[in-house]
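Complex shown without one protein chain; remaining protein chains in place.
The letters A, B and C name the chains in turn, as written, and every chain counts its residues from 1.
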Amino acid sequence: MSSPAPQLFEAEAYVRSPALSEVVPGPVASRAPGQEPAFGAEPILELLHISLSFKGVRALSDVGFAVRAGEICGLIGPNGAGKSSLLNVMSGVYRPQQGSIHFGGRAHARVDAAWAARHGMARTFQNIALFRGMTVLDNVLTGKTLSTRATFLEQALTLPRARRDAVRQREEAEQVLGLLGIAQHRDSVVGKLPYGLQKRVELGRALAARPTLLLLDEPFAGMSAQEKQAMAELVLEVNTSLGTSVVLIEHDIGIVLDLADHVVVLDYGRKIADDTPERVRQDPAVIDAYLGVDHGATGASAGAS
Amino acid sequence: MSRWVVLVLLAFGFGVVPFVADDYLFSAILIPFLTLSLAGLGLNILTGYAGQLSLGSAAFMAAGAFAAYNFQLRVPGLPLLASFILGGLTASLIGVVFGLPSLRIKGFYLIVSTLAAQFFVGWALTKFSWFSNDNPSGVISAPPLTILGQDLSAPSGRYVLTLGVVAVLTLLASNLLSSQTGRQFMAVRDMDTAARVTGIPILRTKLLAFAISSFYCGVAGVLWAFCYLGTVEPHGLDLARSFQVLFIIIIGGLSSVVGSFLGAAFIVLLPVLLDHAAQGLFSGSLDPGNLENAQKVLFGSLILFFLIKEPEGLARLASVVGQRLVSLRSLRRRPSPRESAA
Amino acid sequence: MTADLSMLTLENAHVVYSGIISALRGVSLSVLPGQVVALLGSNGAGKSTTLKAASGLLAAERGALVEGRISFRGQDYAALDARRLAQGGLVQVLEGRRCFPHLTVEENLISGSLARRAPKATVRADLERIYVRFARLRERRGSQAGYLSGGEQQMLAIGRALMLRPTLLLLDEPSIGLAPQVVQEIFEIVAQLNRDEGLSILLAEQNARVALRYAHHAYVLENGRVAASGSAVELAAREDVQNFYLGQTAAAQGQLRARKERARRLRAHGTAAPSSLSVSDAHGRAPARLPEPGEARGH
Partner (left out) sequence: MQFFLEVLIGGLLAGIMYSMVAIGFVLIFKASGVFNFAQGSLVLFAALTYVSLVEREVPAWLALLVTLLAMLALGVLIERVVLRPLVNRPPMTLFMATLGLSFIVEGVSQILWGAQVHGLELGISDQPLEFAQVFVSSFDLFAAATAAALVAGLSVLVTRTRLGIALRAVADDPVAAMSLGISLPRVWSIVWAISGVVALVAGLLWGARVGVQFSLSLVVLKALPVLIIGGFTSVAGTIVAGLLVGASEKLAEVYLGPVLQGGIEGWFPYVLALAFLLVRPTGLFGDAVVERA
């Protein structure tokens, strides 16, 4: 490789360094801010009237929205709003009581997780679902399961097709490790890595499957401000360079409102907003949901008088 | 274990041992060690790598042994190795059947279906005399061991046959377990929800693990009957044997090919050492009954020790010792203070 | 504030979960006798962790205080664990209430008194006292806790903790999953307990507006650190409290948005070079690199 790896991030004081795509010379068209970049007309994923309850407790009630192809869709809401449950419904981990999920050209009452994976859906989990007994490289390689052509017998006898699989998958996995900056941890067992790194490995595993739709469940949780910035750059890179649509759940609303093209806000399992980040930030219903409504306020007296 | 260590061991195993070791070493130590290592490897594939606990290894060994015997008996001119493979495949079939419940029940509770296999196969082989060719005593001698005209029935011949079969199957297993199939097994073991979402077919992967594991136990059973005992009988392949194979992978190291061998070596050598120790120390005052109980207590305590102190078994201990040796050697060659501080 | 004066003091507390997740990065706070202190901040800010550090329950979730000091009524924590703390009067009501579903209401309350090994008569007297304060619990005393409403379970969880006659009560997100007027009722009870019995209370709460109306003092946590603190009156007056929730304070605000717009435009014009992510057949450009963990944190 002739040019040294363009540094996506400096180490010490964070200096905004050129994103890969910026390195490319080319006409920079000026565009009035706020003008909608053209997303795919047909939504890559659509949820209609989704209701879900566990042992009588209603987690989601009549939630519906669409994710356009190529966009970053933020999913936010205070604690216990049902964000993770919704992601589990999208990815086939939960079966909703009512409603349908439109993905991969078909409507599903329940998404079959393996089917969804074969049609380009990949995801990460809120409390890291890595394969703890395996190394970083093996975890990312497992993301490549669907691209394996050789049968188990060919792998045992290391026949040509199995060898070709191994070489190709290893090369692609190394690229993902390189991008995530975890290349030199490739042989360490995942369970022993620091939290921020485990989050990246899980994202690496999802990216290894080269998804068209990436579902991220709190990818920034437990990270320092600098690590959050680095991860945000990466999500942006994946979306802009590959056109991968992203559904992003996150508590750090600052980053979500900044990254997302479209934001859905849940509160107690109900959709209370579905709009652009700017409008969601000013929406009184959203602010109340977060800051809490205080019915009993009798004038300005505060503190236990 | 690096490539060249394995090659040296194989060269030694095939080149030197057959001419040096005496009959006792072959039949009492080397052949049982290799056979139990293969059974341990089989169980490790299912329990260590795929995370499905099984207490039925001995049943699959018995199924393999009887199937091979019957194929050899009823198919004239069948090459010996073909009966090995057919024995393995029969055990594999039975393994899949008893693996089906893993669709509905997970990991630990699966011991019910593998225990069912253990009792059912044991019962069927004793009750239906067709399996043992209507032999009244139910104990049948193994067929002659000749491959390509070579008579391998002498202890050294049986050892070479066993070593050959075990070496080939171990190579295949380590290739498989380091490839995508191995990763799928471990994914299903570690987090099956995440495995499903990555596109791994959960049931198919579990059944494949059952099939391969039972194949290995089946072939181990054939070796056990043909090369070790010389007789085909379900008696020695009961629940106690399944426990023993489970102990081999706990002590040796779960999800480790090397661990299966270390565990088997430990399980085979310990009683032998205990006997000598007993003869030496108590000059034979310990009656055999108590010796067996002492062994039981020792095994039980070792299981607890390994589970609590070193959950990854001897394999982990060996690799730690190995690394220390390597670092010691490199230190001695260039003892510059800077490097030793790194 | 010298340690012996306060009920509870945390000094520069650093907490890490199972050796890897750093949840608290140097939290210092204190609760004076008879004071109601609120811990505010959005989810994941470290509120719950702070309470569990104080009540000694971190060990149950593989958490550990790796740095800093905690003391309860001047007694350092080295010698205290959850059991001795509870017996000594520091009791926590866990998030989500966590009543014992298969036990009846009365059995739940009695389970609160077990650690004190008090004679039957005292337990009976304490039970009566709780039933006076929570009339609804007396009505439902025979039914299993699993069938109670959210508000009733919250009262039961508080009542159960009161059976240990605590001097400092820790409440983790009492308002979660409760309808607004029920939240009101719960906070009224908390305020009465503080007024009538001088019970000091440290409560973690996302619902900032309600909490600030009932607390004397408050701390706002963000990312495992104390971002702001002061009397409830001061904090309620500041309107930037909202920012702690809606994340206006993140330093690199707006840069991401600008970068995204530009990247989108480049892609729209089809001039973006094959990025490192799409597998280039030949030796594509070396992939961009995220910093190593050591580098990224830069300390």
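In the analysis below, a contact is a pair of C-beta atoms (placed from the backbone, for glycine too) under 8 Å apart; a residue touches a chain by one contact, two chains touch by 3 or more.
All of these numbers come straight from a predicted model, not from anything done at the bench.
K.L.:
Taking the complete complex into account, tell me which visible chains touch the one left out.
P.N.:
Looking at the entire complex, the absent chain's contacts are B, C.
K.L.:
For the chain not shown, which residue from B:135, B:150, B:279 or B:293 touches it across the whole complex?
P.N.:
The one listed residue touching the chain not shown is B:293.
K.L.:
Check the options C:107, C:197 or C:261 and report the residue that touches the missing chain.
P.N.:
Of the candidates C:107, C:197 or C:261, C:107 is in touch with the missing chain.
K.L.:
Tell me which residue among B:16, B:105, B:154 or B:320 touches the hidden chain in the full complex.
P.N.:
Residue touching the chain left out of view: B:105.
K.L.:
Using the document's definition of touch, tell me which of B:5, B:154 or B:203 contacts the absent chain.
P.N.:
Here the residue in touch with the unshown chain is B:203.
K.L.:
In terms of residues, what is the contact footprint of the unshown chain on subunit B?
P.N.:
That gives, for subunit B, the contact residues 51, 53, 101-109, 111-113, 115-116, 119-120, 122-123, 126-128, 192, 202-203, 206, 239, 243, 246, 250, 289-290, 293-297, 299-304, 307-308, 311.
K.L.:
On subunit C, where is the contact patch with the chain that was removed from view?
P.N.:
On the side of subunit C, residues 55, 57, 60-61, 82-87, 91-94, 98-103, 107, 110-112, 114-116, 160-161, 164 touch the unshown chain.
As a working rule, only the chains that are shown with their structure count from here on.
K.L.:
Classify the inter-chain contact topology: is it line, ring, star, complete, or other?
P.N.:
Contact map by chain: line.
K.L.:
So how far apart, in whole Å, are subunit A and subunit B when each is placed at the average of its C-alpha atoms?
P.N.:
44
K.L.:
Go ahead and note the Å separation of the Cα centroids belonging to subunit A and subunit C.
P.N.:
Chain centres of subunit A and subunit C, defined by C-alpha means, are spaced 27 Å apart.
K.L.:
For the complex, which residues does subunit C have touching subunit A?
P.N.:
Per the touch definition, subunit C meets subunit A at residues 20-23, 36, 42-44, 173, 175-177, 180-181, 184, 187, 191, 194-195, 206-216, 223, 231-233, 236, 241-242, 245-257, 259-269, 271-273, 275-279, 283, 285-298.
K.L.:
Across the complex, what residues on subunit A touch subunit C?
P.N.:
That would be residues 1, 3-14, 16, 19-24, 26-29, 31, 33, 37-38, 72, 78-80, 171-172, 175, 178-182, 184, 193-198, 200, 207, 218, 221-222, 224-234, 236-243, 251-255, 257-259, 268, 281, 287, 290-297, 301-304 of subunit A.
K.L.:
Please name which positions on subunit B make contact with subunit A in the complex.
P.N.:
Per the touch definition, subunit B meets subunit A at residues 172-173, 175-176, 179-181, 183-184, 186-187, 189-191, 193-201, 208, 212, 255.
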